[in-house]
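Every protein chain of the complex appears in place save one, which is left out.
On to subunit A.
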Amino acid sequence: MSEFNLTEDQLDCLQELINIAMGQASDQLARYLDTFVYLEVPSIESVDAQVLMSGLSEQKNTLAVVSQGFFGHEGIRGEALLVYQEEDSGRISDLLGYEPDEASQDEQLIDISSILTTTFLNVFARQIENQMSYNAPKLLPHVQSNLAEHVQHMPFTWDIALKVNINYQVTDYSFNCNMILLIPEKAITKIKLVLDRILADLS
């Protein structure tokens, strides 16, 4: 987490806020899929913007990225990317009981992503005394060619990517997806202030 320059306490606080947000996002996903979602401790890390972009574009087995913009007040905004791997696509279709035709699978990926993203960010925002609005989620197929272009057209410059590695195990199935939050530096500074306030209230 070096780019964030978070203290140990700030990092612990952020991790806990993320755990709570993840817990509720999993609960929503479980209700949607009508099953139980096994939740692991999500790991978080910060990734350099350039490294992340080239990494994602070169990744051969990335099936799809679903991208959704979010914005709150006091300069907190960003873009959430849900990244799915190719080997998980069949499993997701199995899970949802869908015929493996492309249209329905795309819709399902968008639905699942939007449930995860908006629940996660709503709960996270509430904890940092903020409130989020969202753009419509967009599926970026053919990630290799589209991702760089898509990111260039975002309405803000972002400096830091907060990567939350989520591993969802859904009873007999398991699929991995990474949630990557692209956040401008101004928003990080703001979040740090809120973390400090939460920590000060506790000490």
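The working rule: a residue touches a chain if its C-beta (ideal position, glycine included) is under 8 Å from a C-beta of that chain, and two chains touch if they have at least 3 such contacts; residues count from 1.
Everything below uses one rule, namely that contacts and distances are computed from a predicted model.
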item	value
Listed names "Ion-translocating oxidoreductase complex subunit E", "Response regulator", "ECF RNA polymerase sigma factor SigW" or "Manganese/zinc/iron transport system permease protein", matching UniProt entry of the absent chain	"Response regulator"
Residue, one of A:Ser57, A:Gln85, A:Gln127 or A:Asn176, that touches the chain absent here	A:Gln127
Residue ranges of subunit A at the interface with the undisplayed chain	9, 12-13, 15-16, 19-20, 22-24, 26-27, 30, 36-37, 39-41, 127, 198-199, 202-203
